[in-house]
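For reference, the structure is listed below as structure tokens.
With one protein chain removed, the remaining protein chains of the complex are shown where they sit.
A, B and C are the chain letters, set down in written order, and residue numbers restart from 1 in every chain.
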Amino acid sequence: MEAGTRIVDLSADFRINDPSIYKEFYGNDHPAPDLLDEAVYGLPEIYRAKISDAKLIACPGCYPTSILLPLLPLIRENVVNLASVVVTSLSGVTGAGRRVETDYLFAECNESIRPYGVPKHRHLSEIEEQLSIFAAKQVAIQFTPHLVPVNRGIITTIYIELTRKIDSDFIDAIYEKAYADEPFVRLLGNERFPDTKNVTGTNFIDIAWRLDLRTGRAILMSSIDNIVKGASGQAIQCFNLMRGYPETAGLQTP
Amino acid sequence: MEAGTRIVDLSADFRINDPSIYKEFYGNDHPAPDLLDEAVYGLPEIYRAKISDAKLIACPGCYPTSILLPLLPLIRENVVNLASVVVTSLSGVTGAGRRVETDYLFAECNESIRPYGVPKHRHLSEIEEQLSIFAAKQVAIQFTPHLVPVNRGIITTIYIELTRKIDSDFIDAIYEKAYADEPFVRLLGNERFPDTKNVTGTNFIDIAWRLDLRTGRAILMSSIDNIVKGASGQAIQCFNLMRGYPETAGLQTP
Amino acid sequence: MEAGTRIVDLSADFRINDPSIYKEFYGNDHPAPDLLDEAVYGLPEIYRAKISDAKLIACPGCYPTSILLPLLPLIRENVVNLASVVVTSLSGVTGAGRRVETDYLFAECNESIRPYGVPKHRHLSEIEEQLSIFAAKQVAIQFTPHLVPVNRGIITTIYIELTRKIDSDFIDAIYEKAYADEPFVRLLGNERFPDTKNVTGTNFIDIAWRLDLRTGRAILMSSIDNIVKGASGQAIQCFNLMRGYPETAGLQTP
Partner (left out) sequence: MEAGTRIVDLSADFRINDPSIYKEFYGNDHPAPDLLDEAVYGLPEIYRAKISDAKLIACPGCYPTSILLPLLPLIRENVVNLASVVVTSLSGVTGAGRRVETDYLFAECNESIRPYGVPKHRHLSEIEEQLSIFAAKQVAIQFTPHLVPVNRGIITTIYIELTRKIDSDFIDAIYEKAYADEPFVRLLGNERFPDTKNVTGTNFIDIAWRLDLRTGRAILMSSIDNIVKGASGQAIQCFNLMRGYPETAGLQTP
């Protein structure tokens, strides 16, 4: 930073603006609180302009990417009961990194499905901070990750209560408005389902939704490859923006 | 039935008491509505006495078993906001039966995670009917099943808003009271997590829970083998009760 | 053909030159025996010049590709006891195509390993014809394929008795001579092992070997992605040669 280098940071250090929340979730004092104001949260679909000019990008985690992109457009339109947000995510094993621990051995993961990190997974901190910024009030959500025996991919299913009666066309329109021109967002609508194998090796996020008139809820579903759109792919997308390159450069082949 | 034979039925035909709901979810008129009053829902932990005397047992589906057993004790204690119940389930591929369809080919399921049946999976009908009986009022829940590449097993994660402030000990006590003596319910408490591989080939249901003081919700988690406690194992358990055999006969080895 | 179109054929129809062998292995009379003389076997590392000029390319099957490329250089050098060739292959499930049959359901393949097609798999016909051409005498080999629960990839292990005492450097030199300049052959030498995951999505064939002084045999091992180098990737490689394009065009990204 001192030498003027612009940085795209894949670590968690600058994802949270509030150093006290950082300490609460990561256990130690923030190592460089004076740089927090410089950091831009690297979600291009939300912060494209800021990313272009940023000196320091904090790349979002994989779960936050899969949750924020489907959720933020509906929050922006004030149709979400903010106290009602419940999120389930299912992640492949590379989501845990490449830690050489018993929990991640083949014979421990194969033929196994398990929840973990309930109720306070680390990624909750950055998800809630972003939601709170958009809602202009403090938001707390319910989030449960699960480990599933695939190499790559995340499925996120989000349940929200709607603040007023809307129809399916209205949700379609919200997503069209938010993402119709986005190169890496594919809108699956209210009939198709996301599937991790359809995004493997790509920087796409696939988003689908359903309205449940019986319960007054909408169900939002997304899939990403945790290693691409959920990590280094998104970092490249940010880098392209910072350098004025075409946003899709280097991201159109697996 | 006419010959006086007592029947344990693994099909869905007698799981729902109301023939109009049957038609709504299964698409055709109920084939034998006059027998509906005879049928007992085959969940031994809930209906043991009735099962012992029953002439016709309707064995619950796999998802309902994994949802009702964790949820009913809390509903019975009036601590659940009934409008708030959100359920995510993750199922292995045998949950779909042995249908020879493209969707269930190895190369379609392996390295794939996908939601399906949203928002109105067939099993919702029997789940909601049972919940409504216990709550003594109409209950509608949110339920999303997901397909995951394992052969056997279901993980169910249930989110409920609590009607009043309770602590973790209180939940422990509710489950102890409900299931301490049950031979096939293992209570994992609020520190351990269920894992499908720990119940594979067994008639056990493992139940864990967490309280989230930030959100006022409890998270209930269960695992079963969909082929045993979720199907034929539970049928044997019912049969044992009907015949006065030890309830665990034939169910203590995989 | 009549219209002058040059054809790259992925089917088995023109892989075998002898129509009586075609009938023996495929069960019916050859549908176009008059075209057999035109057909060139589409293994670029072996038939590059002929492929460039060909009007009809018969793309090799996946098993033959994984067997012929490691084996032919040693046969060409006359170090192989031709009666001694034993081949084991392990294939992912897409090797069977996308047939909607019980055998290829997820729950039938997952947690399953099984040999099949012993002793006379269809691919044996083209393998033996090619070996016989190179050896200038009739060659019969032993070949056993196995089905393994991965989506993509073949590992082939070949056992040969050597006709004379050679050392490891000699084998290294044979492979260097044959393949040093090949863009899609990677020589792993006598210390590393092939692994299907290292070739997934690529047109590479990885080849490794060991000499066993105790038995006088060499063990040759290869890995390919059955869908790329074992099928359409190799077809593109042939197409590039036919059209005078760079041989690697379209084949350098997964």
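Here is the rule we use: contacts are C-beta pairs under 8 Å (C-beta built on N, C-alpha and C of every residue); 3 or more make two chains touch, one makes a residue touch a chain.
Note that the structure is a prediction, hence the values are computed from the model and not measured.
K.L.:
One chain isn't shown here. Among A:Ala3, A:Ala107 or A:Ala136, which residue touches it?
P.N.:
The single option touching the absent chain is A:Ala107.
K.L.:
Of C:Leu10, C:Val86, C:Val100 or C:Ala235, which residue touches the hidden chain?
P.N.:
C:Val86
K.L.:
Kindly note down the residues of chain B that lie in touch with the hidden chain.
P.N.:
Those residues of chain B that touch the unshown chain are 111, 201, 253-254.
K.L.:
Could you please point out the chain C residues that touch the chain left off the display?
P.N.:
Within chain C, the residues touching the omitted chain are 83-84, 86, 88, 90, 92, 108, 110-116, 118-120, 140-142, 144, 146, 148-155, 157, 159, 193-197, 200, 210-212, 214-215, 217, 219, 221, 223.
K.L.:
Since one chain has been left out of the picture, which residues of chain A touch it in the full complex?
P.N.:
Residue positions of chain A that touch the missing chain: 93-94, 98, 100-102, 104-111, 149-151.
In this text, only the chains that are shown with their structure count from here on.
K.L.:
So which chain ends up closest to the centre of the protein, judged by Cα positions averaged per chain?
P.N.:
The most central chain here turns out to be A.
K.L.:
Which one of the chains is farthest from chain C, going by Cα centres?
P.N.:
Between chain C and the rest, the longest centre separation is with B.
K.L.:
In whole angstrom, how far does the Cα centroid of chain A sit from the Cα centroid of chain C?
P.N.:
About 43 Å separates the centre of chain A from that of chain C.
K.L.:
Between chain B and chain C, what's the gap in Å when you average each chain's C-alpha atoms?
P.N.:
About 51 Å separates the centre of chain B from that of chain C.
K.L.:
Report the inter-centroid distance (CA atoms only) between chain A and chain B in whole Å.
P.N.:
Chain A and chain B have C-alpha centres separated by 32 Å.
K.L.:
What positions in chain C touch 2 or more of the other chains?
P.N.:
Only 111 qualify.
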